[in-house]
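Taken from a larger complex, these chains appear in their original positions, while the remainder are omitted.
Chain nomenclature is as follows: A, B and C, assigned in order of appearance, with residue numbering initiated at 1 for each chain independently.
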């Protein structure tokens, strides 16, 4: 079964970053991965959550949402205490991933708010969110560099790229779009740094199982994808690339 | 006091509509009014709320939200039953305004969902939402015209344009941006049809009062603005303009 | 079509104020406008919301509710995060209107809580609420005048009267009761001061539109009604009338 648009198994979809998409947030990046479109903003708040007050370190918190019109069937908004479990899971992943490359001590007593809002969902929204959020974080920190006591490169310890991989009919594929996602037997999200280290590996059999060999094939494919994403981030950030 | 960018008192900000901004929703319009940016989508659901079942008519419901990064100070998401009173008020206004130009009988037993999500807020988000939502509704209905028993022009009875006006230092101004909005003594939102009839007039003294003469000056200014917005909508819709 | 009880188009319903209706709240006024019955209380809290702490000024906040038995079909209570959008809109209107005649600086660091609870609803509950709330605010402030550094007349800058007007079968009518309200094509709520200035003008086409001429006819009728309401408030307050 060929992939949509005859994409190769190991090819990423077209990836673009529009920096400064809005002006209200210090970091504001519209990331597009094929048709998947996410607005990632980074706001800076000059205080920390209660449990960190007076400890001389900062915090990073992430939130993820999908606009109602972002899916083929309209997604109702969360209301009246109803919880979107999938969204909660994703925003925890985004926050954890970014905190892995942020030196919270160097950040000082401030909070980075990362918001990832999906304008159009075509598979891979969580990985596009992480990928775009890193770029927004760079811009957000650069925007306040006058207030920082250290350079941005002392706060961000590495860059961050995320990508999905999966197995359909026995074949490992990189960067699944929505129609592939629903057909996949195994689905894995990989978060890695620009220097090639792993931060999160989340492999799931979708009412299916997988072997160590399949896991390894997926990791190989994902690591290559992560390197390509890192290169695209570096190109998009240009002189703002902190490393 | 000159306006930002030396705008004339009776001039609109630059207004643009990007139709088909996303592909998931049948109607999807990114409206920009100066820096104010709203994604308006129109989804169609083949059923009606309980109170209308079996009555042979449809419904239109509108929701309004602001992304956390859309304001200069990050706006926390609604959570755990907290109510954003201003948002509730706005989404009721959007829904009421659109229903005034929709023939719910002709629509048949389906619901139009209008979602207006603010990506960047620089004043006038409610009026930009209504203005963009009308364009999205046209596109949404056109997308399903095969399923309709009447032409789109039998469902939409008129077009819809909304604009804000206000008084600063005694001078009536059209289409306030954020810095003007906070300085205004009187603030009015006007919703009118393409044929010049009024649908909503909401004038508010902001810890201030106003006279009938001032009210009339604001209405004159707003009606002129409404006509210009109608023209822009017509140009953006081109052949899709239903009248 | 004659009005119920052969009321003239420009006549108010019978209007009464029972001051000191309960003793727990410093201001407590039962206002009756025909059968519409609202208990308006004004409580004083010796502190201000967080965003005003230390700014040397006070705040006024209003809440509006309807008892379950106040409508012909029992109105369920708000529970579990469900939001009554109409109620939210009304309480924002009440608060905004009162703040327009309260000098928050002169009030000092305290909060006036205005509660308007509808015991029986027969049209015009929001305007009756505002009309009654002003009387309750006078009584509430008078009750604590010993604690104030200025006279009540320095805190209240003007009196406040609200009334509804509407168009049925082309005829403008003052002070709609419920059966008229549901039949009206255009519905307008007007809030004005005792000295005749406008504070809020909210005109809405109910799945209909209206012209500038109709708007003007409604404003004329409403302004006359507002003057009659002001006179009734003055009579009810007697020596407590602050101006």
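In this section, a contact is a pair of C-beta atoms (placed from the backbone, for glycine too) under 8 Å apart; a residue touches a chain by one contact, two chains touch by 3 or more.
These numbers come from a predicted model, not from an experiment.
S.K.: Since all chains share one sequence and 3 are shown, how many copies form the whole assembly?
M.R.: 6
One rule holds in what follows: only the chains that are shown with their structure count from here on.
S.K.: Taking the mean of all protein CA atoms as the centre, name the chain whose own CA mean is closest to it.
M.R.: Taking the mean of all protein C-alpha atoms as reference, the closest chain is B.
S.K.: Since subunit B and subunit C are copies that touch, is their contact same (over half of the numbers shared) or different (under half)?
M.R.: Both copies, subunit B as well as subunit C, present the same residues to each other, with over half of the numbers appearing on both sides.
S.K.: Would you identify the chain whose Cα-based centre sits farthest away from the centre of subunit B?
M.R.: For subunit B, the chain whose C-alpha mean is farthest off is A.
S.K.: Quick one: subunit A and subunit C, Cα centre-to-centre, how many Å?
M.R.: 50
S.K.: Which integer distance in Å separates the CA centroid of subunit B from that of subunit C?
M.R.: Comparing mean C-alpha positions, subunit C is 28 Å from subunit B.
S.K.: Could you pull out the residues of subunit C that touch at least 2 other chains?
M.R.: As it turns out, subunit C has residues touching two or more other chains at 80-81, 83.
S.K.: Which residues of subunit A touch subunit B in their complex?
M.R.: 21-25, 28, 35, 37, 39, 41-43, 45, 63, 65, 67-72, 74, 77-81, 113, 115, 117, 119-122
S.K.: Going by the contact rule set out above, which residues of subunit B touch subunit C in the complex?
M.R.: These residues of subunit B touch subunit C: 80-81, 83, 85-86, 88-89, 91-92, 96, 99-100, 104, 158, 188, 193, 197-212, 215, 219, 223.
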